[in-house]
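Removed from the display is one protein chain of the complex; every other protein chain stays in position.
Up next is chain A:
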């Protein structure tokens, strides 16, 4: 199947965003954004009303205000524009899984094999334009056999053409160089001085001198728009392994409705997974809101799973984060990461005693998934380190790592450790000796018994400054309480810390 691309051009995304955010702005007045450029302030984007009175990006702000005294001005927000474009690329995933932002003001969709779902390419293009116009974003579009051709047609022609594959060179030939190739202003002026204004002027020139004078980039763009060089798009999100999609005739708002749609999607997705012999590790629920916003809820599992009941329970917690507002019009469930189902996680395939083990492994994995949705859950991995804070690290609860380094936990050790050692006041009868009395929460305790010291030197290879050696004592209060305390700090000015509780 030959590739087909839909290109969308959003000429006034920056100002459309402002009008959407501030619905009170009068439509009739021109609007522009500006930013400081050196010691001048220049316009960066203008809307159609402003363009009509003769304003254009790059103009000085003072000039613009002289031309149009009633001009509305807002500071430019390039980062916000880029985010909005990315969000639109995610929104466009309703048409095809392969969508990409084409900064600064375009979208590219690979609609190969997707157009018939909406009744053809022209209908798809019209649908996209209508939906974007409804949310207040001016858009032009084109469908062509190459991404760059589509982008050039969308920018240079206002009639939203659909062009068959194979005639790219013919269609783009009459287009103006500026919008078609998106060249910098300086290069355009130089080309115009040579009498090169349209694409066919360039096509007639020998390539060598053009490349020498204007660089390889120009030829690259030219080859792109005439379809000589195939450019694949970089999708905003890699396409999912499997997906289930539901279009909703009536927008849904209630949690009950969302749950019902999720149930149906889960059934579909799990049936697909079963057919493919896969289990999902990561599933994302994507919801398209009526006003064009796209929301996502993702879950992950510790084992490859395709049990709808379990997946539904994992989603139950997360669905609260969806904000339906005016309602969702389309929902999709995508398995972003999948794995083949191993026999170990399929109790029905295991034999005899293995069946119990497999069922237990699945039950534990499901429990850890459920707990992990709401709370921090971790297993501990022993580390070969004598420094108490480094003796263990947290690891994923689904990994079981039974290797314990030799000598680990050999010392008499506390069972509870203070996350941050608490300062103590002590009475020491002999310099550098063990304490005889300590003060804890305002009460003085006589020490019944002291064992130590156990001297720990800091780990010099970790390169942490301000670590001092610690002398640990096991002390026992008269009441029977056993504590793990240490002396640290500089030799002249020792500090005493309470670090743990002994059994």
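Rule of thumb we're sticking to: a contact is a pair of C-beta atoms (placed from the backbone, for glycine too) under 8 Å apart; a residue touches a chain by one contact, two chains touch by 3 or more; residues count from 1.
Note that in this section contacts and distances are computed from a predicted model.
J.: Consult the UniProt record of the chain that does not appear here and report its protein name from "DNA ligase (ATP)", "Protein ImuA", "Xanthine dehydrogenase family protein molybdopterin-binding subunit" or "Sugar ABC transporter permease".
T.: Of the names offered in "DNA ligase (ATP)", "Protein ImuA", "Xanthine dehydrogenase family protein molybdopterin-binding subunit" or "Sugar ABC transporter permease", the absent chain's UniProt record gives "Protein ImuA".
J.: Hey, which of A:253, A:337, A:377 or A:437 is the one touching the hidden chain?
T.: Per the contact definition at the top, the residue touching the missing chain is A:377.
J.: Could you tell me which of A:25, A:248 or A:364 touches the chain that is not displayed?
T.: A:364
J.: Which parts of chain A face the unshown chain closely enough to count as touching?
T.: Touch with the absent chain occurs at residues 359-361, 363-364, 366-368, 370-371, 374-382, 388, 391-392, 394, 397, 400-402, 404, 408-409, 412-420, 422, 448-449, 451, 474, 476, 479-483, 500-503.
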